[in-house]
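Structure provided below as structure tokens; questions to follow.
What you see is the complex with one protein chain gone and the rest in place.
So, chain A:
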Amino acid sequence: METVLTIADSIAIKLLRGAILTGVGNELHLYSSKTCNRTVLAQRLRAKVHGITEVSLGNIETEGGKIIVHGEKECMLMEYDYTDNEYTFRELNRFQLSDWISSASFLQDSNEFMLLTAHSVVLRILYEESKDRGNSCRIISMCSSSDKSTLYCSHIHGRSFDDLVIFAGNAFGELLIWQPFKGNSSSHKIDCKTTQVELMCRQPAHNGVIFSIDYNDEFDLLTTTSDDRSIRFWKVERKTNHSWSELKLNVLASGYGHIARVFKGKIINCDGTAFAVTVSEDSHTCIWSSSAELLLKKRIQFGAVIWNFEYDSETNTLYSVGSTGNLLALNIENIIKSNTNTTSSMVAMSNLEPKEYVAKAKFIDHSIIVGITNKNRLIYSFLHNNEPKFTQKVGSWQIIDQHKAFKCTVFEVQDKIVAICGYKRLTLLKYNSTGVFKKLFDDNITDGVIRSFHFLDNNDFLISDEDGKCLLIEGEDLKARFYISLPHCKEPWTTSALRIKSKNSKEYLLISNRMGNIILFRLNCVSGECNYLHTIRQLHGALGATFFRLQELQNDNIFVQSAGHDGSLRLLCINVDSDTISAYQRTPVPVTWVEHLIVFENYEFLLGFNDNHFVVWSQEHDFSVQIPCGGGHRCWHYSIISDDNNTKWLQLLFIKNKQLRVYKQKLFNLTALTTKQLRNQWHTRSCNIMSVVEINNTETSASILISAGDDNVIKVTKLMPRNRLSQCAELHSHISNIRALKVLQVKPNKVLIFSGGGRAQLCIAQLNLKSFRIQELLSYTLNKTERNKDERLNSYKINPETRIMACDVIKRNLNHSLEDVEYLVFLCCSDGFLRKVHFTGTFEVVAEVAFHYGCCLLQIRTFGNAYVVTAGTDGKIRFFNSNMSELPIILAHHGSGVNAMDIFYDSNDNCLHIITGGDDQSVSYSSILVQENGVFQIKSKFELENVHSAQVTAVQFIFYHKTLYAYSSGLDQNINKINVQKQTASIICHTTISDIKGLCIGSSKRCFIYGCGIQIFQLE
């Protein structure tokens, strides 16, 4: 089987000139930073690539070198050539040791290299090319340390055979230092010299496993990172530069910046200053000074575990690799270089009156700030940017208006229009390019204090006062055209508003109030009436939505995005026919207070606040800006500038301690090696279950993967031409990990997704296969009424909150009509119950029925629209009809749990084929004749005991040349093809995916294996 695509752990990374080598699973990948292309260089190792070592042999004309790629016990030597910006690689030799290879290093003669095993044995290996005997690698000497503990990490220092130093770390937090080939006890064996030497140093370094060691001889600095979440800095003291005897280690400082294990730490040299970089299981990187002071902390791998990184000193870029196989770049120039490109300035207050300060301020454009002082004076100032030096200068304040008639309550600026609101009165000013402010409007228009002002579109404004009275002002004459009275409550005014014109010219007004309700109105432009239509209650919690954004205008549906102070982005849908609004989808975002959404180059960026930081975040770029500002309860504004290099800059102003501050920071650089092309958006945790929908029609043919996992996310991913995975949609309705998934096609372009998981949660969503929009239909908690009863009676909730382990669905048409349907959802539950939830066609619950099964159920399938097959931890297969009555037949398939099950029901001969994979390492098959009278009769049965050497977790039937086959896989990572008729099995390939949870074979003859990552094979 040919590997089509691999997403797996990426542990090794090496930078070459203009290119990056990474290991992804057992593959070696080459990324060209110029073309953003990725090529798979080698799939020859069986093990995952754990390390890449390189030696460059270049001169000015030609460049080339050698690399050692190693994983587990395997080692591969390759050479490369670099001409005309093209890399070519060639395998020289491949061999296997009998122990794990911890690290590798080339010696001065590039035909010689050292391998260090996980039990402290150093091998000196000579590579020889011979015309007669071919290429070979030969061990010429061997040296072991007196310490035999299993190493978790190591670092080989030195290029000369006589002067190698080994730094190694073990599980007990000990740092072991020794010099091989310096000892005296040696013996000769055949043609290989073997020695054993004493450790030079055994230093207790951490409370827990040491995961990485780095040593830099320019600074005599050593760093260690550990299980105990810290990086530790050590000064290495030597008597002379040439001697390692009388070695002394002094601990300098420790840095605790991560909240999980720190897997890699390295020292980087920037213009003669030492810094350290760490990456961790918590998906963050930290940059440290050499005295363990934190300079930057940033999430860089979207929640995936980070295994390794490399630093490119020419471009000041960190390249990190992690558990999702992604290679991601981060520029750290502004952190480690003194000429920082973040600028901050405090605006001078020189020409204000004593005790006068700026109370509110906004950008008119990127170089003009307008503000209002605490003494109600309207002022403005120019901001001068000095680009080369990254400095800003603020001019003195100019006073626009001496008029101090009313206290300003609302101050808004958009499109060079300044709105100032207060008691009854609204003032609108327009900034002219000449530096003149022209008064557009200035009058009393309400009875009370104006509390909010929203720019709708061209010369349309909505204001709302303290009594909830809203006025929609529009037209050249700025007349109030619509009057709206909001429901009475404590703070009845609006938080955001949007005016929408549908394709058939219906006009809507959407507003959010401080109760968090979203209210839809219809505007009748002829009669001047504003009619209430529909409300969604408490969508964004208290304080309401902070913005609405029109996302898509369809003929019959209008999609609007909204967000608030609840850390989520909502998609709302207005149905034009029914004049109703519904919450379509909820996406949690890592920004607690979302304030704005802006779009660049089709990327949506959210602006908002996290604790006391202002942040800019996007799904594709994660956090691109984090500025400590003290929190979101303050006056702030931003503007975006684009420079000649298409670099976007963000200008932020805010008022803190009565002072106006301005920050300028690079937002992101679109021309830099962005992650767009290379990044996969696969699950950051294990994928537990997947279903493939093959689209084969005249327009398109594609495989759509619907998957769910331990990251609580359901993903819809499309397998693109040239075998790239492209994410189409994400669903975040689950609050715990997802194990059960059933995809039911209801229309050519529509599928229903039934999913279940922890916290007894069952979710139903509808996916459009054309637009890839997902509508959340239902989130249902099992057994809720019963549990509420518990809570009243006892101090403890007695009954467990069950996990849904698997599900399947029977869809039935009622009254012989295609429209009138009902759904029977069968659920395997961890509390030992088989449950059925009966839904109407509109997903109202008719009934919930439970059957006590006696053990944890693991597998379920329905067939013939009438029967249910189940399996559990007892290894038995049981049968039920759709009324949950058990049928009198039990098949004993396994000694313990059934981890995988597939069925194939042949309605021609009424034969049911069942294949299962067990925790007992065997694959078991049965066929059953389903007789007309509902009696089941066993036709045949067999068990294959030795096809796998660990638990079997994946099986699927497939018809091939009219013969029934099955594929199976398990934790031994072998894929077996089973001929059901002949009752034979053979290993057809090995996969790099560990902890396999299942496999799927679609009609496109592709085999998808998933677990910790995903691998796709093309079947013959």
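By definition in this document, a contact is a pair of C-beta atoms (placed from the backbone, for glycine too) under 8 Å apart; a residue touches a chain by one contact, two chains touch by 3 or more; residues count from 1.
Assume contacts and distances are computed from a predicted model.
The listed choices are "Putative tRNA (cytidine(32)/guanosine(34)-2'-O)-methyltransferase", "Centromere protein M", "Eukaryotic translation initiation factor 3 subunit B" or "Protein preY, mitochondrial"; the UniProt protein name belonging to the chain that is not shown reads "Putative tRNA (cytidine(32)/guanosine(34)-2'-O)-methyltransferase".
Only one residue in the set A:Ala47, A:Ile379 or A:Ile903 touches the chain that does not appear here, and it is A:Ala47.
The omitted chain makes contact with just one of the residues A:Asp163, A:Glu801 or A:Glu848: A:Glu801. Shown as candidates are A:Ser149, A:Asn269 or A:Asn316; the residue that touches the absent chain is A:Ser149. In the complete complex, the residue from A:Ile259, A:Val436, A:Cys489 or A:Leu814 that touches the missing chain is A:Ile259. Not every partner is drawn; the one left out touches chain A at residues 9, 11, 47-48, 71-72, 97-100, 117-119, 121, 123, 142, 144, 148-150, 152, 171-173, 194, 206-209, 226-230, 251-257, 259, 261, 281, 286, 288, 291-297, 305, 307, 323, 611-613, 626, 628, 630-631, 656, 796-803, 830-832, 855-856, 858, 873-875, 895-897, 899, 919-922, 945-946, 949-951, 971-974, 990, 994-995, 1012.
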